[in-house]
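As you look at this complex, bear in mind that one protein chain is not there, while each of the others sits in place.
Chain naming follows the written order as A and B, and within any one chain the residues start at number 1.
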Amino acid sequence: MSILTVQGVNKSFAGLKALNQVNLKVAQGQVHAIIGPNGAGKSTLLNCFVGRLEPDTGTVMFDGQSLLNRRPHEINQLGVARVFQTPEIFPDLSLLENVMIPAFAHRDGAFKMNWLPRIDGEAEIRDKALHMLEEVGLADNRSDHAGALSRGDKRRLELAMCLVQEPRLLLLDEPTAGMSRADTNNTIDLLKRIGERGITKIVIEHDMHVVFSLAHKVSVMAQGTVIAEGTPEEIRGNPKVQEAYLGGAHL
Amino acid sequence: MAAAPTSAFGTSRRSDLIFLVLFAAAVLTAPLWASLIGAGYPDLLQKWAIYGLFAIGFNILFGLTGYLSFGHAAFLGVGSYTAVWSFKLLGMNVLPAVFFAMITAAVFALAIGYISLRRSGIYFSILTLAFAQMSYNLAYSVLTPITNGETGLTVLPSDPRILEQLAGVRDTVSTPTTSLFGLEMTGYPGFYFCAVVLIIGFFVAMKIARSPFGTMLKAIKSNQTRMNYTGFNTRPYTLAAFIISGMYAGLAGALLASTDPLAGAERMQWTASGEVVLMTILGGAGTLLGPVLGAAVIKYFENIFSAFNDQVLMEMFNWLPETLQEAAVAVAGLFVGEGWHLTLGVVFMLIVIFLPGGIMEGIRRVQKLFRRSDGASRTDTASESA
């Protein structure tokens, strides 16, 4: 059963076609990787899922509901969380607060004038956030300002912020870009561990090592459209894919 | 931010309680200690309390959410007008005046905030400025029947004052004075009324800053994009903050009218909006105590500096040889009396350039220096978590 169904999505910028009749089905509980050369439209597609961009035509259905014409927070409240290419965190707040905030959104919805209790009195939320920080290995730094973290740690923090919301669909935009090999492997392990919870994931990735260690299914995009789809093994041998990557044929 | 906060929240219930008690004690004993620095008279102390409230409220918007409003004086003016009208129509009791001023300011803030908060950054600043200027210009022109234009709105002996009429205590001969159930709001009673309101206002601001709601506001300042993608509708949050801070301004306006029942449009001018920005920055935006300190410092020096004249200066510099004395007086004369705003401008620039965190940042730096030379780590004082 597919949880996300994308049909006939088109998007142009000033006459330039960024997305051209994109179709995509993402199965419940799977890790679905989207790969492709730079400018293939991967990030644009992701932006169409979270309300950052509106497609010109086409439909995006998430678990029976359209994701189009909704504001970002509404889509998140439906159960879609996103990790960005450059980590979007709260640099001026402590790590614990960083993870507690999304937990509040999960519990209280898009707006609640919750000004009477103290934030350190919200034990349930705090414990949940702390547990999540432990899981990504940042619990010891819970009192630090998030802005002081290394780039890799920021990514892990952002992942914790998304996971604490128990999303049904997690979008990851190059979760290992710019990471060292060791950090990359840590992240893969982490993603595998959380994969056991049945969260569906869409991963945009350049690093084929990551793709092949994680993905159940791979879609290849080039020039704004999906040119191939299949299991990692099928994709590896697909001549169309190698052609799309041309010079960088490391498949 | 090298040093990690002691807890993940930088504060605890106990330290906040101590902080609040200390604050209340300092405010209530102000007549005693302020006289040591020549500020021990009710007029100035009232101003401290009133502008302190104004700045605390402004800080809930600017300090927590990062939205820089350049039109907050509009709410101060609205509060003053409403309070004077309450005096005129209902009676001289300050409680209804304060109540209605806050309600009216909230309504204005809702309308202005609803439109202005659709935009952020400098667009927001300009929108709030535009609304404040419109209010100011209208108060001077077509709204004269309500505002009494340039003369300003005052209470007249002939005003209806319904509540007093009903109670049969309306005096139609002498100009009435404001009161709290018979306690006249002049001199020290007036100050203590403002002081109590200030402490309550401070407590509420602290409540907000420490609550999940306040944390959301700080998160909006830190990264609004993330807030949206985290499932928060940020607009009601910023609007709530805008209305709350507008209500503080309205409250401050009502207190101004309570201590001196007169409301004029100049209170709404954009320079007045600039002043509250100045107070907040000078004290330390985003801190609880900073805005109050900033307001007190500015009002204190305004009083001291504008009272200086050449004669006082001559005496101050009489230890210098005569020619130097004259030169020193000429230079110093630029900065005092009429030229007090020059001092303000210079200090303000220096603060923004060298100490963007304001006085509170300065205190923290000094503390750190002190602690390092001390070698011992001590328990956190309340001021640090402020």
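In the analysis below, contacts are C-beta pairs under 8 Å (C-beta built on N, C-alpha and C of every residue); 3 or more make two chains touch, one makes a residue touch a chain.
In the analysis below, contacts and distances are computed from a predicted model.
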item: Identity of the absent chain, which is to be given by its UniProt protein name, from "Autoinducer 2 import system permease protein LsrC", "Amino acid/amide ABC transporter membrane protein 1, HAAT family", "Nitrite reductase" or "Cytochrome c-type biogenesis protein CcmE"; value: "Amino acid/amide ABC transporter membrane protein 1, HAAT family"
item: Contacts of the hidden chain among displayed chains; value: B
item: Given B:S120, B:T154 or B:T186, the one touching the chain that is not displayed; value: B:S120
item: From B:L22, B:L89 or B:M134, residue that would touch the chain that is not displayed; value: B:M134
item: Omitted-chain contact residue, chosen from B:L324, B:V346 or B:L369; value: B:V346
item: Residue of B:I281, B:A295, B:V329 or B:M360 touching the missing chain in the full complex; value: B:I281
item: Residues from subunit B at the interface with the omitted partner, ascending; value: 66, 68, 115, 118-123, 125-127, 129-131, 133-134, 137-138, 140-143, 270-271, 274, 277, 281, 334, 338-339, 341-342, 344-346, 348-349, 352-353, 356
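Just so we're on the same page, only the chains that are shown with their structure count from here on.
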item: Subunit A residues touching subunit B - in the complex, by the definition given at the top; value: 50, 71-73, 76-77, 81-82, 84, 88-97, 100-102, 104-106, 108-122, 142-145, 147-148, 161, 165
item: In the complex with subunit A, residue positions of subunit B that touch it; value: 1, 4-13, 207-208, 210-216, 218-219, 221-223, 225-234, 236-237, 240
